[in-house]
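Comments concern the structure below.
Only a single protein chain was left out; the remaining protein chains are all shown in position.
Right, chain A next:
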Amino acid sequence: VVVQHVHFDGLGRTKDDIIMYEICDVFKAKNLIDVMRKSHEAREKLLRLGIFRQVEVLIDTCQGDDALPNGLDVTFEVTELRRLTGSYNTMVGNNEGSMVLGLKFPNLFGRAEKVTFQFSYGTKETSYGLSFFKPQPGNFERNFSVNLYKVTGQFPWSSLRETDRGVSTEFNFPIWKTNHTLKWEGVWRELGCLARTASFSVREESGHSLKSSLSHAMVIDSRNSSILPRRGALLKINQELAGYTGGDVSFLKEDFEFQLNKQLLWDSVFSASLWGGMLVPIGDKPSSIADRQATYLSSFFVVFVFYLGGPTSVRGFSMYSIGPQSEGDYLGGEAYWAGGLHLYTPLPFRPGRGGFGDLFRTHFFLNAGNLCNLNYGDGPRAHLQKLAEYIRWSYGAGVVLRLGNIARLELNYCFPMGVQSGDRICDGVQFGAGIRFL
């Protein structure tokens, strides 16, 4: 057969050129099965642009004067999204909950550009953000976005409250099987004490600073799902250089995240993960508490990358309560590593099998990690030694609940070990909710 015409019904403001890129493969089909398959693929590609609510495909023989005996017409019936859509979500971040209201202008100028405004009202503080997204026509995975945001948070483990107001622009592009992101970010950070009783070390960090940084991230993800994957691996490597494009904060940050999953007998999955990172201040000013975090704009959560401990990190310890501290306020560190080994099995006796019960898994784990500050003067060997002594570790078992494709809840019974003086533990039952777990 040969595909003679491809029709589109229902296009309004969408421009023709981006549509052409997505459906050009359909013309190359040689037989009916091929036409059906390529049309289905084209439909998937059109849906991922995020500009259509519905795409339906009709394949029919060609009519009309120029019709060939084996000619086919493929018609895509599409419904464009409205110019303005609203949304309401509840988000669960790393042990925080919030209500997020969103306004979206999809397909603003006809080429899948998108403007989003999000407002998040959380258990701790409120945040908002405005972002503009534009993909390259024909190459949706290559895109750039510009974001403006204000994220606030309260962090009782450090007696710290923080307000970040920033602007960032990022480019995403795939190279072979990897996904790269290049980003420039300018943030005005304001730190303050959460309580009168905050330690003096945290009080000394109060005030304002301006960070202007360039960062690059690479992600290779072959897992079948990001929450409770059954197979595949994840490798994320991130680096950030601050200080050479303005601002008064100067550092070089490197961190990585690795995860490997393998399916075993009887529906069980073995998973291993390793995290690590290093924060090197440049110049004579020491690094600040605020440098030890990363902000996830899509969810307005501040993630404490250079902190250790808690239900999403080394389990059995209190939230971010391992390592350097002052008067009970945890300050994080400049170098860390953390690893975990997990075995996930179905619930014993498999209740609710085939339905609700499949969302739950039993979970046996072994976690370990260490965190320290860099002593400028000591060489790398001394630091590796520091990270290798006084390792904190824990083991235990529990139940994991998967929430859609976004989050996961855990209820574990933990045995913390290798506890050093100053660490706060949570032995026994520990509950955790979040997106990113060790």
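Convention: contacts are C-beta pairs under 8 Å (C-beta built on N, C-alpha and C of every residue); 3 or more make two chains touch, one makes a residue touch a chain; residues count from 1.
Keep this in mind: contacts and distances are computed from a predicted model.
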| item | value |
| --- | --- |
| Hidden subunit of the complex - UniProt protein name among "Histidine-containing phosphotransfer protein", "Metaxin-2", "Integrator complex subunit 11" or "Insulin-induced gene protein" | "Metaxin-2" |
| Which of A:Gly12, A:Gly207 or A:Gly283 contacts the chain that the document leaves out | A:Gly207 |
| Listed residues A:Gly247, A:Pro281 or A:Gly434, member touching the removed chain | A:Gly247 |
| Residue of A:Phe8, A:Tyr21 or A:Trp188 touching the missing chain in the full complex | A:Trp188 |
| Interface with the unshown chain - residue positions in chain A | 188, 191-193, 196, 200, 203-204, 206-210, 246-248 |
